[in-house]
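Only a single protein chain was left out; the remaining protein chains are all shown in position.
Let's turn to chain A:
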């Protein structure tokens, strides 16, 4: 095949077609909007307020990241048995895992968090008996509990999808080489599955960071909670704008990091 056979893309039309006018108008609108926000933040700048509330934002960001990190790790641990049960040939086991996943994916995270945070009060005597009441009295712990159960369901589906995307021949090839099931999983299947799973995992982390904003409603002072608190004290709208900027920066960093890692680990697949 010769290179010359490939046509060059047609040159863009010159002048001012309708699309270009529309495009420039929209970009100008965005520029005006973003400049407006920047101008607003500069005009509304209040050094006193900033000095008073900026440390809160930093600690709130820390709480958000801590909450997400713990939930993601606990969820990852919990997702392994769920994914295993979901793929098992035992009808009861896979049915139970399916019901778990269906419940946590089919109901809002906010409802689950409320169910756990407000609902544990109904089981206070039983919890006091086993000594877990102190744990569930803290809103932060309840949030971690709810988020871990929630993300475990999503991660189990990601894991299952990734493992099942590896062709059966890989299992058979490993078996014919005399590899043990666990060895096959660890050395053959997982490395291939994780490449598939990387992007969904990245999306799940981003969804958790965004979803974690709801803990502000159950009085955890994460980034969103601090923002609400600042707004209710100062009635200064810039508190929300700052939070939006911080969330956007985190999400963009994560998204680009995932893309970078994906490029790195699939180098052997590009020719």
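Just so we're on the same page, a residue touches a chain if its C-beta (ideal position, glycine included) is under 8 Å from a C-beta of that chain, and two chains touch if they have at least 3 such contacts; residues count from 1.
In the analysis below, contacts and distances are computed from a predicted model.
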{"item": "The complex's invisible chain, by UniProt name, from \"histidine kinase\", \"Sulfurtransferase TusA family protein\", \"ABC transporter permease\" or \"Disulfide reductase\"", "value": "\"ABC transporter permease\""}
{"item": "Contacting the left-out chain in the complete assembly, out of A:63, A:109, A:156 or A:226", "value": "A:109"}
{"item": "Candidates A:84, A:171 or A:231 - the one touching the absent chain", "value": "A:231"}
{"item": "Option touching the unshown chain, where A:142, A:159 or A:216 are the choices", "value": "A:216"}
{"item": "Chain A residues touching the omitted chain (full complex)", "value": "12, 17, 19-20, 22-24, 26-27, 29-30, 102-103, 106-112, 114-115, 118-123, 209-214, 216-217, 224, 227-228, 231, 237, 240-241, 243-244, 247-248, 251-252, 255"}
